[in-house]
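All protein chains but one are shown in place.
In this document, chain identifiers A, B and C correspond to the written order of the chains, with residue numbering beginning at 1 in each.
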Amino acid sequence: MLEKLKEQVFVANLELVQQGLVTLTWGNVSGIDRDKQRVVIKPSGVAYDEMEPSYMVVVDLEGNVIEGDYNPSTDTATHLLLYRQFKDIGGITHTHSSHAVMFAQARCEIPCFGTTHADHFYGPVPVTRPLTSVEVEEDYEVNTAKVILDRFADLDPNSTPAVLVAGHGPFTWGSNARKSVENAVALEAVAQMALGTTQINAQAIELESYVLEKHYQRKHGPGAYYGQKKA
Amino acid sequence: MLEKLKEQVFVANLELVQQGLVTLTWGNVSGIDRDKQRVVIKPSGVAYDEMEPSYMVVVDLEGNVIEGDYNPSTDTATHLLLYRQFKDIGGITHTHSSHAVMFAQARCEIPCFGTTHADHFYGPVPVTRPLTSVEVEEDYEVNTAKVILDRFADLDPNSTPAVLVAGHGPFTWGSNARKSVENAVALEAVAQMALGTTQINAQAIELESYVLEKHYQRKHGPGAYYGQKKA
Amino acid sequence: MLEKLKEQVFVANLELVQQGLVTLTWGNVSGIDRDKQRVVIKPSGVAYDEMEPSYMVVVDLEGNVIEGDYNPSTDTATHLLLYRQFKDIGGITHTHSSHAVMFAQARCEIPCFGTTHADHFYGPVPVTRPLTSVEVEEDYEVNTAKVILDRFADLDPNSTPAVLVAGHGPFTWGSNARKSVENAVALEAVAQMALGTTQINAQAIELESYVLEKHYQRKHGPGAYYGQKKA
Partner (left out) sequence: MLEKLKEQVFVANLELVQQGLVTLTWGNVSGIDRDKQRVVIKPSGVAYDEMEPSYMVVVDLEGNVIEGDYNPSTDTATHLLLYRQFKDIGGITHTHSSHAVMFAQARCEIPCFGTTHADHFYGPVPVTRPLTSVEVEEDYEVNTAKVILDRFADLDPNSTPAVLVAGHGPFTWGSNARKSVENAVALEAVAQMALGTTQINAQAIELESYVLEKHYQRKHGPGAYYGQKKA
């Protein structure tokens, strides 16, 4: 079942490696079939160069393994709650890419300093509050999603498809698995650029709001003219 | 038509990838045929590993698509105005290479700290003013070229073949598409070196003007003796 | 003799190269056969791309060469004393990977700023005191192990499988040669992240102790649920 989605999630996981965002086995990508209410996710702690599409694990939205010979990623519960609350997304990526992690560990949002950022994220990339001791003990992975959802109470996940979990690292999402990987790549790049920007100029200012608006809309808005028209 | 130029522009775009200056589909290279008054440019948002020479788009200097199945780069209007005003240039490259973007986002010019810089750029690499709200709304891509032209009112584009658009990133140019890519590579390298230089020594001084003169002239001046004599 | 261990140590040394942790011939990996009381280690100063499994040197715990045509690594005596005192470890890796060396040279421990760190090291990665002049002259390599052992007087080497020798660089270990390389890879990554974290936020705080506990235990504790169950 879900062979096509398994293939897509498998390819998206490998793309993560090819883009240089993976150290050892850190990181995972999932995709959802909204009709069937099934999520396909990378197995936990398996080396990327040994993986095959058939290793992908199929779970339902409660986290029960429906198909697959492996344990799903330990972060599965985080993915599932995000899928339940962010209704429009089709794929989620979690990485420990270095510059995004630096901001997560520094517990600082990534300011929007330029159009590279604006092309992908409509404003700063937010950082969550830390989990409490009780939240960690009770249900760590579910509560990791909860602090993300808390942070997005007043944010639109479709225009800000990324978050930094404090002391941990980034989660990104998109309309499918591949798009969530693209956002993870963009996030790492803008994090690196943001760090360098403040090293050059500690008083660097954020991008003018009208340029943010322009860049985001020319790529993602109703009158978008970046890229090729869909056939 | 313009098969040779299309091939050159195609190869120059791939060179950008091979040099590590491209993330995702960010960046584009164009070339001009001054006799025919045609510009060849990369299509917008197409993956580099799927491109072929025939994907290159031919436009006239007003931006009308003359040949090609794809939309040209969204930055086409910026390229065209630069070609109209900088009469000697034959190729233009736009990237989001990380260290050049850091300076563009910090809105700081890149000082000439050494001979690596002097071999390519005759003095600091300038940064534009930000566009106004009206300029963004009216005609964003054309006005991006206008702020570049404003900045070059007293500068020679032939000896300073690069600029940083504030809050955006670098444009470089040269006598043809390949040369504009070479300048993009040099720019990224000198941007990285300049950042490190000031991290080591916050009071680092600019290169003595007579060394700048010597290095620039031995490579580009009338008595240049760097490289091989043209047959 | 020990053909399997020689193969494992050989592969682990090459893995060090593939992971980008090696410059020139810097770095070495060893493995121990506890039953036979033999250690297999990389030969000294041999280029990685010329090595074969048969080049690995077999020594006893006193450092006598038992088998092999090459001199063992100059760091052999350091490895041997660590094997004698850290009874549970099966492999040791020494590198000059750049960010780990930066902390060793700065003589600063690597704080645990996030879960990437907590997944591998249960608390800060410690730094030794410098060796005294007498220790260097008397028996440099043995005393390098001694300052490591001094530093671990109150630390468990199994939960903190890494150390920075002041002014020198990192040693990591694990249950076998491959695992010690994995810890060297993780160490370099967390060192790079830690440097960036403090650059973004000079007041960055260490990870909450309950998150450290959670992450370390879910991967290494008795109820670990990261990765796949052993068959």
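Keep this in mind: contacts are C-beta pairs under 8 Å (C-beta built on N, C-alpha and C of every residue); 3 or more make two chains touch, one makes a residue touch a chain.
Predicted model, so just to flag it, every value in this text is computed and none were measured.
Engineer: Touched by the hidden chain, which of the shown chains?
Structural biologist: Looking at the complete complex, the unshown chain comes into contact with B, C.
Engineer: Which of C:Y48, C:Y140 or C:Y210 sits in contact with the chain that's absent?
Structural biologist: Missing-chain contact among the listed residues: C:Y140.
Engineer: Per the definition of touch given earlier, which of C:I32, C:V101 or C:A118 contacts the omitted chain?
Structural biologist: Only one of C:I32, C:V101 or C:A118 touches the chain omitted from view, namely C:V101.
Engineer: Touching the absent chain in the whole complex: find that residue among B:G31, B:P72, B:G91 or B:G114.
Structural biologist: Hidden-chain contact among the options goes to B:G114.
Engineer: Extract the touching residues of subunit B with respect to the undisplayed chain.
Structural biologist: Listed in rising order, the touching residues are 113-116, 119, 182, 185-186, 189, 192-194, 196-201, 204-205, 207-208, 210-211, 214, 218, 225-229.
Engineer: What residues on subunit C make contact with the chain left out of this view?
Structural biologist: Residue positions of subunit C that touch the missing chain: 23-24, 26, 43-46, 70-71, 74, 96, 98-99, 101-108, 130-131, 133, 136-137, 140, 167-169, 195, 198-199.
We take it that only the chains that are shown with their structure count from here on.
Engineer: Tell me the shape of the graph of touching chains, choosing from line, ring, star, complete and other.
Structural biologist: Contact map by chain: line.
Engineer: Using only the C-alpha atoms, find the rotation that maps subunit A onto subunit C and quote its angle between 0 and 180 degrees, to the nearest 5.
Structural biologist: 90
Engineer: Between subunit B and subunit C, tell me the centre distance in angstrom, where each centre is the average of that chain's C-alpha atoms.
Structural biologist: The answer is 45 Å.
Engineer: Hey, how far is the Cα centre of subunit A from the one of subunit B, in Å?
Structural biologist: The mean C-alpha positions of subunit A and subunit B differ by 32 Å.
Engineer: Of all the residues in subunit B, which ones touch at least 2 other chains?
Structural biologist: Residues of subunit B never touch two or more of the other chains.
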